Each structure stands twice: as structure tokens, then as C-alpha cells.
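Structure first, then comments.
Here the complex is missing one protein chain, while the rest keep their positions.
Per-chain numbering from 1; labels A and B assigned in written order.
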Amino acid sequence: METLLQQIINGIVLGAVYALVALGYTMVYGILGLINFAHGEVVMVGAMVTLAVIKLLAGTGLPLVVQLLIGLAVSIPACMALGAGIERVAYRPLRNAPRLAPLITAIGVSIILQYLVVLVWGRTYHPYPELLPTTPFDLAGARISPAQVAIIFFSALVMAGLLWLVHHTRLGRAMRATAENPVVARLMGVNVNHVVTMTFAIGSALGAVAGVLVSINYSVAHYQMGFILGLKAFTAAVLGGIGNLGGAMVGGLLLGLIEALGSGYVGDLTGGLFGSNYRDVFAFLVLIVVLIFRPSGLLGERVAERA
Amino acid sequence: MKFLPVLLSAAAALVLSSCGKQETTSSSDTVKIGMAAPLTGSQSHIGQDIKNGTLLGVEDLNAQGIEIGGKKVKFELVAEDDEANPAKATTVAQKLVDAKVVAVVGHFNSGASIPASKVYADAGIPQISPGSTNPRYTQQGYATTFRVVANDDQQGPACASYAVNNLKVKTVAIIDDSTSYGQGLATAFENAVKAAGVEVVAHEHTTDKDTDFAAILTNVKGKRPDLLFFGGIDTQGGPMVKQMKALGITAKFMGGDGIQTPNLLALAGDAADGVIASIPGLPKDKMPGGVAFLDKFKKRFNADVELFAPMGYDAVFVLAEAMKRAGSTESAKILAELKKTDYKGVIGPIQFDDKGDLKNGPITINLVQGGKWQPVDTVVPTTAAVK
Partner (left out) sequence: MGQPGKNIMIQINKKPWWGVVLVAVALAVLPFITGAAFGPAWVRVLDFALLYVLLSLGLNIVVGYAGLLDLGYVAFYAVGAYLYALASSPHLIQNFPAIAALFPAGLHGPIWLLLPAGALLAGVFGVLLGAPTLRLRGDYLAIVTLGFGEIVRIFMNNLYRPVNITNGAQGITQIDGIHIGSLALDRTQNILGLAVPSLHLYYYLFLALVLLIIVVSVRLEDSRIGRAWVAIREDEVAAKACGINTRNVKLLAFAMGASFGGVAGGLFAGFQQFVSPESFQLIDSIMILAMVVLGGMGHIPGVILGSLLLTGLPELFRYSATPVQQMLFGKVLIDPETLRMLLFGLTLVVVMLYRPAGLWPEKRRSRELEQKRGEAA
């Protein structure tokens, strides 16, 4: 029972991380119908910039939480600029190009970002400082750390904030209009380019925070951390129905739980034949089965809610 | 379509210019030693470390001023990136052969060393791997394959022997990182402890790209083993130790030479205390050049040794010694002398058996105490057959 509870907590924490990153993919996809493959790298840059700032502040004796906030105050705007910049340089000129062209530029941008980070911070795996308290809370024998609580709390907060933004602000209305039909939206006086830039900026800001939270939780950051994280988050977004905010959340949590429970229990159930080495197989099989029955993801058909 | 011819001719010009350059730099008194390892991609920190180790070796040799066959020679390192990719490995191997290197230090991944070994064998060039632990690397029937690292079948049983005889564990859980190194080491360890009657309560798997181990560690926790053995390297090992402590797992943590690094200490922080790891060779402070090497490396590259730099460094010296004895820089003659190697290196005494593996040298067991690696025991694999 204790183990099961712990695995569920593991799954929810992992899922919240995926969801947070998946929001970045899904927002962009909802508006432009484009997979922003470089989003994982933005997440990585967020973690690395924050780390660099904290290292600069190391001697000042400021409380760790303050250092963290200062780090975020630098990395969030940096990532917003980066995300918007990527859109401007690598995607906007290709808006009318064949669908796969921006996919290739995205891969190019990913490679460039990774190796720029290598130039500045090297290839090593950097230990990430413990910026949040580490004493875990006890939950009926299972443990959850403050960093993990922060991840879950922040994901929920962001989700609520985004839903509010999309449904109750001028920008949100412009976003929905653009997602529905960019040409008509422009005729109605929506500045489409501005909306797209803002979407990238907001998604990147979330990505930066996600990168920092992930790095604190796993206490490590490195130049390739964005790739796998981005891939999983993208899978989560598709599972939930890409382009749908709620879908990203549902998909992320579901993927996290499948991974945790899959690697936790399938090994024992099959007598060790399929153990944790097949974790990603379980995840992708669930994805395939879901897509067979719901070809546009779990929540994909509610187009009205697209961000 | 004007763009294309311009691009192509520019490309051709680049090839010509770079090839022309190579011809001019080779002079008769320069001896080229090849080096190949992953210098880009997810294992590039390890590859760069090997490159630095071999580079330091070459620089030290040149500073000493080596004479071979009565002639003063200058060594030059030709470093190539195999991207940890089997196909690229054969391409860069060919490139090293073309560049007329007399011997090669490389590759790191067994999956790169093995396909590349055919290229070197065809050219008759000796190859010393500083990091490939797959036993099959030296079992292909090539006379040119050597390694200065214990293979899985040497290190796994040594760890098992320490776990059974000294730690007296009754139950173990195993995690591997699904790589050639991790799978091989974990399997060798598993077979050895099972033979000694220890119960393996769980064998979990992660990958060399993961940082989240919560699910598999929770599973391990439920099985309450005495010891958790990890087949993998420090980049996963460090965060894993930390997450293990956070989950409240009290089992001891043990691994092979892949985690016996300063980087593990940095990544695991306070949680590192009590971690056990084996490394081929005698303890560094008992070796003549051990501590001096670490200092020298730090001074030269402003970085700590990650993992296999000492192996790369030693491999260069093993080659130079063979050349001295042969009085020649011809690959065939080096090869003949290489088999007779008896060298005291940074990693310990180096002798090769008939296949090119390290002769069963001692394997040191290290323990983290007070944030530092401390040698606690030395196991000699031949006598270490688990009781």
C-alpha cells in the first residue's frame, strides 16, 4: 500500500512536469499548427541561465529562496526573448511554406542552442543547488519533498492562470480567434504576429520555470536535458489532444502515472519478463491504443477550447 | 539553381584546402598517435576527458624528449569524434588510418570500438581502448585489440566478491542503465552474486539519458535489499544516490569504475557518503604518479578528471614504451612489443594477456567518507572467485 501510494506520488510529480512543458507545445500548436521542436531546448536554457545566476550570487549570503527568485527574474525574460526570437527567425518566414520545413529549422535551432550552451557552460552534468528545503513530508509512509510539492502546486496554478488568460482577457480572445482562423482574425483587427509572439513568450516563460523546477527536483542540469523532456512532454500533449490546454494537463498526468506504475508493477506481474526496461514501450502502447479509439487525443475534439 | 554550384565548389575547395594542409604537417620525425572517442552528444564529457588524458600524455612525452631508435621524435595527437555512433566510428577509424597514425587510443563505447577494430586490424595498427568493457571486443580474433580497463567479466565478479565476503549482504537489488557498459557489468555482477547464493530481489533498468529514478527506486525500496548495485556511470549514479536517500532507502549503494569519480561526489552531494565503487588498479595514492597526475590534469585543463583520462594517459605511455623497446615507430613492430608490456601506470600495473585484456590486476574498492573517495580494500580477481 505504501509502495503504491509512493508510486502514485512519483507519477503525479513526473506528470506535472510533463504537463508544464507540454503546455508550451500545445499553445503553439493550437495557434499555428506547428510542433515547436526547440521548446525542450528553451526549457534547458531556462535551467542553465538560472544556475549561472545562482552561482554568481553564491558569495552574497542571500537566502536560497531569494537567490532562486532572482535567478528566475533573469531567466524568465531571457527565455521569453529566446522563444519569441526563435519564432521570428526560424518559423515566421516559413508560415506559408510546406508543413515540414519549419520542423527541420526547429531541429536546426535545437542543435544550435545545445552547442551554444556547450560553448558557454561545457558538457558536464552540473549539480543543481538545493534551493528549496529538502526535508520530505510524510504521507502515510510515502514521501514527498518540498520541491515536488512546488512542482504540483505550480503546475496547477499555471493551468488555472492560462485558462483564465485564454477565456477572460483581450489577448486570450485574440488567441482563440487566431487559432480558429488567422485570416479572419486579421480582418477583425487582431494583430496576428503580436498574438503569435506573445504565445511563444508565455510558453517559453513556463518552460523556463519548468526547467528550474525539474533541475531542483533531480538536482542536475546539463545541455541535453531538454531533448528527452521535450519528447515526453510532446507525447503527453498528443495523448491529451494537442492544441488543448486541459489536454496537456490530462496527458501529462496520465503519462507520468503510466511510467511510474508501469515500471513499478508490470515487471512483477509478468514474472520479470517485461520490467522497467520496457517503460517507454508501455507509454507508447497506451498512446497508440488511445489514438486508435480517439484519433485526436483524449480531449482533442473540443476545438472551442483550443488556446 | 545558382546557389547549388557555389555551395558545391565551396565545399570542394574546403576539402582540398584541409587535405592539402594535412600532408604538409607530417614530417618524418613526428609520430602520430590517433585518439577517438565521443566528443559530441550525450557522452561527450567522457570523450573530452579521454581526449584530455591522451593529450596530456603526448605533451608529457614531448616534454621528456623521447628517443626511438637513436632518433629524437615528437609525438602528435590526432583526435577524432566518433559521436558514440558505430557507423561514424568506422569512418573516423579510416580517417586515422589515412592520416598514418602508428597506433590508436580508442574508442570509448564498446559499440564503437568493435566495428572500428576491423578497420585497425586490416591496417595492422594497434588499438588500445581506454574505456570499452565488453568482453567481446578482444575476442574477435584480431591481434591488434588491447584495452587498459577491466572488462565486465573481471570487474563484476570483483564487486560481487566484496559484497558477499566483506559486506556480508544477503539480498541485493540491481539497476542498470541499458547501455553496453551498464548491462554488461550488471549482468556479470548478477551472475556472480547468484552463484554465491545471494538473492537478487529486483533487477530494474533506467537509461543513460534519464534523471528521474523515483519509480524504480520505490520498487527497490519495497523489496528491502541489503545492497543496491548500479551498472552505469556517474551522471545517473549521482542523482540516483540523492533520490535514493530522499526516498528513505537505507541499502548500501555500490557501482563499478563508472561511478568512481569526483563528479559523482559533486552530483550526489552529502548523500554520497557510504557509496562504494570498484576501480581497476591500485589506489591512486599508492601509485607513483597517481596524485601528481590528478594535480597536473587539473592545472592543465582547469577541470577534474571525469573518468577515463588516466587510462588514456597510460595508453599513450604504454605505446611510447613499446616504441622505445622496438626502436621503431612501425606499427607491426610496436604491436609485437606491445604484447610484452610491463608498465607501472597511473591506473596500476599494466600487462596484457594473450587476448589483449589487462592481466588480472588488482581491483580497488573505494568508499566515500567525508566527501572523499577512500580506498578500503583491494581484490585480486583470480583469487576472488566468490566463496
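Throughout what follows, a contact is a pair of C-beta atoms (placed from the backbone, for glycine too) under 8 Å apart; a residue touches a chain by one contact, two chains touch by 3 or more.
Here the structure is a predicted model, which is why all the values come from computation and not from measurement.
Just name the one of B:N165, B:S178 or B:N360 that touches the chain not displayed here.
Within the whole complex, the residue contacting the unshown chain is B:S178.
So which of A:M1, A:L187, A:L269 or A:I292 would be touching the chain we can't see?
Residue touching the chain left out of view: A:I292.
Looking at the full complex, which residue from B:N134, B:T206, B:N219 or B:S331 touches the chain that isn't shown here?
Checking the options B:N134, B:T206, B:N219 or B:S331, the one contacting the hidden chain is B:N134.
Can you list where chain B touches the absent chain?
1, 3-4, 11, 14-15, 17-19, 21, 39-40, 44, 80-81, 84-87, 90-92, 94-95, 97-98, 109-111, 114-115, 118, 122, 134, 136, 139-140, 178-180, 182-184, 187, 205
Please give every residue of chain A in contact with the chain that is not shown.
29, 35, 89-90, 93-105, 107-112, 114-116, 118-119, 231, 234-235, 238, 242, 272-273, 277-278, 280-281, 283-285, 287-288, 291-292, 295-297
Definition applied: only the chains that are shown with their structure count from here on.
At what distance in angstrom does the C-alpha mean of chain B lie from that of chain A?
Comparing mean C-alpha positions, chain B is 35 Å from chain A.
Give the list of chain B residues in touch with chain A in this complex.
Of all residues in chain B, those touching chain A are 40-42, 44-45, 48, 178, 202-206, 209-212, 214-216, 218-219, 221-222, 234-235, 238-239, 242-243, 246-248, 263, 266-267, 269, 303, 306.
Which positions of chain A touch chain B when the two form their complex?
These residues of chain A touch chain B: 2-3, 6-7, 10-11, 13-14, 115, 118, 122-125, 127, 130, 134, 136, 143, 145, 214, 218-220, 222, 224-225, 227-228, 259-261, 263-264, 267, 272, 275-277, 279.
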